[in-house]
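The other protein chains are all here in position, but one chain of the complex has been omitted.
Each chain carries a letter (A, B and C) given by its place in the written order, and its residues are counted from 1.
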Amino acid sequence: MKTIIRSTLGTLGLGLALGVSAGPVEDQAAFQKYYENKFPNTPVMDFQNGVYSILPEAREQWEAIEEFPPYEIAIENGEKLYHSKFANGKSLADCFGPEGAVRGQYPFWDKDRGMVITMERAVNECREANGEKPYGWKKGKIADVTAYMSFNSRGQEIKVDIPSDDPRALAAYEEGKEQFYTKRGQLNFACADCHMLTAGNLYRADTTSPAFGHATSWPVFRSKWQSMGTLHRRFAGCHNNIRANPYKAQGTEYSNLEYFVTYMSNGLEFNGPAARK
Amino acid sequence: MFKGLTVGLVAVAMSMGASAGASNVSSSKLIKEATAAYKQVSKDTGYQWTVSVKALKAAQAAFDKGKYTDAEAHARAAMDLIEATRLQAKIEADTWKMRVPK
Amino acid sequence: MSSIRIKAKERKGSVDVKTLMKHNMETGLRKNKDGSKIPEHWITDVTAESGGKTVFAAAFNTSISKDPYLAFAFAGKKGDTLKISWKDNTGKTDSAETVVK
Partner (left out) sequence: MDRRSILKAAGTISAAAAALAAFPRAVFAAYSEKAFKNPKVEDSLNELFGGNATTPSGDVKLKAPDIAENGAVVPIEVSTSLKADKIAFMVKENPNPLAIVADIPAGTEAMVKTRVRMGKTTQVTAVVSSNGKLYTASKEVKVTIGGCGG
């Protein structure tokens, strides 16, 4: 059995250089460059449209869906939830402003707490601080509220920061990076296998999307789900696909992965919510 | 790419053929061992394969029905999958760095 | 809140209408977790009226996707009211009105 797995290593000859690159800034530049070289016909800013940035046929159908996207219902629900009063008379607007246009501030490294704070976490922490129960993490109200907030934040630049005066932030980033590049599950896939090395290839009937731009568009109405879902819901789905047990939504693993993946999309714009296959 | 899958399937096939003379006691012991191995790998690597969980559940379900031969086959399959998970983690501990573009 | 969202915009004497109706559109083929079939439940008829006239109507089968989408265009102008209504196979109805932009 060992020899079988070892032989996978032998077949890795994908022309990648050995060694780890210098720091996050260099990582990001090399990451982006990789996709620009792989998909020379895709304008850089278009990568935020996911797989549709590389698949013209699918893009036409996507644009037809975007004529009246199913996530508009979520935005309306989210708007109501956002402004509805907690028992104490306050609302999410007291935490995030009148429109919740704060997508560009997340995810961020919280130095006091030593952890990555995602927008979903911030929403639920606002609720809890006001004596309300938190929403579930993957779908339903959390997706509706963040759909509304993301919609009002469209066009904000992604500029995830890794504070240099806190080594724990870099460690969290490195952990997310390791997640992204490490093979997992019985199918022995890393995120990078499908969404980097073979991005744009067919896996049965699905074309894998480029990871550059992965974090821009959440939450997403996915036709497959027939509902809205958060980024961590999708992470879990991917892990299930490769037959690895998913981590907990909003746990350290996925939060750090989000930190890394979003950092890799620095320079693109937040454009959620979105419709996806 | 699907080598991991092959490992899993081969493991299951091998285990199926090697479980004659199973009893309540022997299969219970195997399930306990597999469960212990599972917990250890969780602790060491922080992750699991979904198929290991399934195999463990199948072993317990067969045991509950008194089908000890099946229970042992599933427990052995689980052990092999758990061992493969450990191996994957060991290999990947450094290999992942090769995939980072420079 | 109405189950119907309408966008109606005039362009050179023609009103482009896009509408999304929130409805599960159960095909009758799906099953519950306990194995029992979920009964079919779908919008059968949709009507659009403006200025006292029916400007568009459609009948649906269960094969129209969940949360049905319809787009059509009729002769009209900015300021016209447009009313869209649906009814489903259980006799339930809903309607919504909008002013053409």
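Note that a contact is a pair of C-beta atoms (placed from the backbone, for glycine too) under 8 Å apart; a residue touches a chain by one contact, two chains touch by 3 or more.
Because the structure is predicted, anything quoted here is derived from the model rather than measured.
J.: For the chain that is not shown, enumerate the shown chains it touches in the whole assembly.
T.: Visible chains that the missing one touches: A, C.
J.: Touching the hidden chain in the complete assembly: which of C:Thr44, C:Thr81 or C:Thr98 does that?
T.: Only one of C:Thr44, C:Thr81 or C:Thr98 touches the chain omitted from view, namely C:Thr44.
J.: Could you pull out which residues of chain A are in touch with the chain that's been left out?
T.: Interface with the chain not displayed, on the chain A side: 57-58, 60-62, 64-65, 67, 194, 202-206, 208, 223-224, 226, 234, 236-238, 240-241, 277.
J.: Under the stated touch rule, tell me which residues of chain C contact the chain that is not displayed.
T.: On the chain C side, contact with the omitted chain comes from 14, 27, 44-45, 47, 49, 53-66, 68-75, 85, 87, 89-93, 95.
Heads up, the rule we're going with is that only the chains that are shown with their structure count from here on.
J.: Using the touch rule from the top of the page, what residues of chain A touch 2 or more other chains?
T.: Where chain A is concerned, no single residue meets two or more other chains.
J.: Scan chain B for residues touching two or more other chains and write them down.
T.: none
J.: Can you list the residues on chain C that touch chain A in the complex?
T.: 1, 5, 7, 18-20, 22, 66-67, 69, 71
J.: Would you tell me which residues of chain A are touching chain B in their complex?
T.: Listed in rising order, the residues of chain A that touch chain B are 1-2, 4-9, 12, 14, 16-21, 27, 30-31, 33-34, 177-178, 181-190, 192-193, 196-197, 240, 243-245, 247, 253.
J.: What residues of chain B sit close enough to touch chain A in their complex?
T.: Residue positions touching the partner: 1-8, 10-11, 46-51, 53, 80-81, 83-84, 87-88, 91-92, 95-102.
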